[in-house]
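Removed: one protein chain of the complex. Kept in place: all other protein chains.
Here is chain A:
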Amino acid sequence: MATARLSANKVVIVGAGPAGIRCAETLLAAGFKPILIDENRRDGGQIYRRQPEGFTRDYATLYGTEAAKARDLHQSFDRLRGSIDYRPDTLVWNLTPGQLCCVSQGKHTTVEYDALILCTGATDRLMPIEGWQLAGTYSLGGAQIALKSQAVSIGRSVVFMGSGPLLYLVASQYVKAGANVAAVLDTSPLSKRILAMPKLLARPGLLFTGMKLLAQLYQAKIPVHLGIKPQQVLGDESTGVSGVRVSTARGETLTVNCDAVALGYHLRPETQLADLAGCRLRFDEASSQWLLAVDEDGRTSVNGVYAAGDGSKIRGADAAEHAGRLVAMALLEDLQQPLNAGLRDEQRHALAVMDQFRLGLAQAFPWPADQAKALPDAAIVCRCEMISAGELRRTVSEKGACEVNRAKAFSRVGMGRCQGRYCSQAGAEVIAAAAGVSVQQVGRQRGQAPVKPLSMLTEEVSP
């Protein structure tokens, strides 16, 4: 991949989460002063998001078992903040070779780069369910942010539905904070978890933490159902969610009353900027989604463009810290700088173990592709513009659009204000099922600038 000689006058990192911070720290230690651009007002990314000024909960309350890691990352950032060019509250909305288009507080600026390191993170991966457009349905990550960053519960009575480790983590955080959790409904059956055990044992400590979370939920007498099939979010379009209906593993119908649903199936990477830079993506069989094609250390297919953290491969926050250090070392190597080979081997080894665990998670909590096939025609796929599964299927059956971007052009699924973040993967499954081909064959939604909507009031200022 990237081998041509690079100049290193301007090294830009996008994203100040665990990967971006460890990357900046490693570059600074090697004598470079990177520009670190972050859309958020404060560092930490989503996982180690800091609460606003004036909030007083301590690290243990906020981050639980991850408290020490959160504190360490925040302290590392506080130490390096004055020595790097940190630009918070700044969205990179487009890029061309050597130049980023940014907007901060309504003002547009450009930032030049010689080397670009994308640490853009991930968002929740969603599978639609009939009624998920009702007020009171939130993404699982969103439910966690409400608690962590604002000390609120998303409702008086909350159902956690979907699959993946985050489902149990957030549900138990809600219980611990005193929120009322009505049920935890997991689409993955117990058998998958047992089969995945050998891979999950790659990280026995984390596996144990996961089991402890489940035990805490049982202890708090929270109903936990495995192997469910979601049917419908119940409620009214003006007052919002009033319950959920699922079928249980035994095939019985279960209705749970609630006024909020936290929904999510693990994570999907934010690859739009890498896509705009021309970086190659690859279909990852294990998680059944498109990920950035990077080498072991984080080089993309484009010379001078690198990536680390969940934005390139969904391996979680611990891995993101290692990948952040490693990608910095990859850049240093490409710049013919001296390297600490021992430190690099440590990061590579740690990531290999975490990759094994990632495969275990993908097996234990699989993406429920079949749900897309079973989605009723009336169910909404695109929440932004209220476009149904039936409308999307008609673009396949009537217009022959068996490719995601073509189906998007006809149906507008993926064209709304979230730009496909929450509908595109499920939409691809709906298209694939309707066309009778594999989801890999229908392709992926191309990244488009602006990667997030810009205000018409954005002003241009000279750099």
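The rule we apply is simple: a residue touches a chain if its C-beta (ideal position, glycine included) is under 8 Å from a C-beta of that chain, and two chains touch if they have at least 3 such contacts; residues count from 1.
The working rule: contacts and distances are computed from a predicted model.
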item	value
Listed names "Sulfite reductase subunit C", "NAD(FAD)-dependent dehydrogenase", "Peptide ABC transporter permease" or "NADH-quinone oxidoreductase subunit A", matching UniProt entry of the absent chain	"NAD(FAD)-dependent dehydrogenase"
Touching the absent chain when the full complex is considered, from A:Ala146, A:Leu226 or A:Val294	A:Ala146
Sole contact to the chain not displayed, among A:Ala30, A:Ala67 or A:Ala177	A:Ala177
Absent-chain contact - pick from A:Thr65, A:Ser83, A:Thr96 or A:Thr239	A:Thr239
Of A:Asp259, A:Glu321 or A:Asp334, the one touching the omitted chain in the full complex	A:Asp259
Contact footprint on chain A, counting only the chain that is left out	39-41, 46, 51-57, 61, 106, 123-124, 133-139, 141-143, 145-147, 149-156, 177-179, 237-240, 259-260, 383-387, 417-418, 421-422, 452-453, 455, 457
